[in-house]
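All protein chains but one are shown at their positions in the complex.
Letters A, B and C mark the chains in the order given here, with residues in each chain numbered from 1 onward.
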């Protein structure tokens, strides 16, 4: 059985007409970087940690000798608009865990005042492209998806799927009678990709009509691009570890 | 733990002496195509959606920007004879999920008025045969199986198995004291096979004594056959993706 | 969650001081053949079928068009001594299923009057040996194991394990305060092995002090030996399917 352990960090007053935003780890860590940038820029306040017996059975070691637990976290943001941001360092390992955690996160989001959901993620393109990376949209209704076209997003034509929380939280939003939209930024996929995160946040900020500073993300993206140029030159680091997890900048 | 989420789409009056017909995805998508043809031809009305935390943890993206959830669905048909048709876009991933969903579908079928069960599926033959593709039968009793011989079906002689819902729904029918029969159409297996679905429906309509129009299925089969001729000529597309899921025609 | 479905076939009067004997499928089908021979020779009466959502999610097709369900079965034997025999066509697929089914079978065995347990199985030796195949013993105490030496069994010296029901039913016997012994017959392992089943029953009948007719098993063993001679000559059939399941003779 999937067991969730919820640890309240802070008492809260539910927000009003808030947007639930999911950014858990996935391809290129796009969603996670975007969520952490939102939390950092808008002073998100952590209100809950969620532990699950279907997360990887481990702890991570920090360089200061402390350990980091595997969990998902809920942050509340009041300005510029009310947001409930879900981030974390992991997703469930099994289908049942994926379903149960996504279901619970939507329930919690609604309790915290969410009336609409956005899930953020990457769409792997496998190689360094010559052109601008696109952002795709998929929604719980085609009307909602259509409305996003003015923000520069496209529809996918691959008959593909959205895996994990980014997909299932659309489903559980709809089953709980709230609309939900997934924004997927094209990404090379095998490195942490702050550029794709910038692209996704760019669309999100237009759709939700708020402004935000991308300076830190752009600095980070510039660093990664330098790295990628080296990769193209040498091709030697092409098989870098997938779980490159150095997100300390975004903490 | 396997969790099922049942979403009632419409209140219903249970049918009388209805036939429960299962057509979930499997080899050649034979059962699914057959079930969707029944629903389409006889105006099946959707009464319930079933979600399960053991289905693939994803949503599928449609070309109009909307998303499709993974689920099983129950449709009621009143004419030409009362039928309860179970279709959907997935089956459970684990043994426990297979058992629990099949068990629940039989219980729901009986609540909707089923007194007999048919499960429809394919039997992969692995290559394009030179002769007519057969339909095999297996029932919860040899007497019932024997009665089907007059409709042109044969007994399998391979000491084989029937995997998934098509098999387990026979078992749960019997454990709930109703008879059940599986019709399996030979199919190449690696393409969606409307011809095999036609074969299986042909036997079903004789066994249940109703008439139906196969025009749409036959058109679809002709298209697939043209494709297969090309395959034979070129052999290049022989390894086409197994989860070819373009069933939009049958929606 | 592991779910068991128990179907009572017949009301029973618990036996007195009965021996619980487990013979579920395993290497060489040794335990299963032995259990089915006991049931056949001593007119075992089926009292219960056990279904589990961790058994293979399938049904098997018989040549008469009927289907066989995956289950475990409990048979009672009154003469020559009271025995509760557990047989079936499958074991659980996951560790949790193995534990839960073994635990429940011991509880049921004790309800049916068991005060001692024997589990029967094979120990694969991987090739056709030149000498007589041994039978090994392992018990919940070394004293009990030692007592069996007079029946011609040996101790294993490989620091090995006993997998599945044959091992776990020893454990759950002991945790329920009854002694238990496993008899393992050496077997080539890749064919159904009635000779090994004869060896194991030979020891069991001495230990429990009853006589039985091995004629049918010996006929069957002679047939298999002829087959093996051919294998040695041709070596072509060496890789025959492992799940050779033609046990109809033992039905």
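By definition in this document, a contact is a pair of C-beta atoms (placed from the backbone, for glycine too) under 8 Å apart; a residue touches a chain by one contact, two chains touch by 3 or more.
Predicted model only: the values in this text are computed from it and were never measured.
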Check your understanding: Among the chains included here, which ones are touched by the excluded chain in the whole complex?
Key -> A, C
Check your understanding: In the full complex, which of C:5, C:99 or C:151 touches the chain missing from this view?
Key -> C:99
Review point. Contacts of chain C with the missing chain: which residues?
Key: 1-2, 95-96, 98-100, 102-103, 137-142, 145-146, 148, 155-164, 167-168, 170-171, 174-175, 182
Point to revise | Interface with the undisplayed chain - residues on chain A | key: 1-3, 5, 7, 51, 53-67, 69, 93-94, 245-246
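Operating definition for what follows: only the chains that are shown with their structure count from here on.
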Point to revise | Arrangement of touching chains [line / ring / star / complete / other] | key: line
Exercise for review: Name the chain with the Cα centroid closest to the overall protein Cα centroid.
Suggested key: B
Check your understanding: Taking each chain's centre as the mean position of its Cα atoms, how many Å separate chain A from chain C?
Key -> 53
**Study point:** chain B, residues touching no fewer than two other chains
**Key:** 1-2
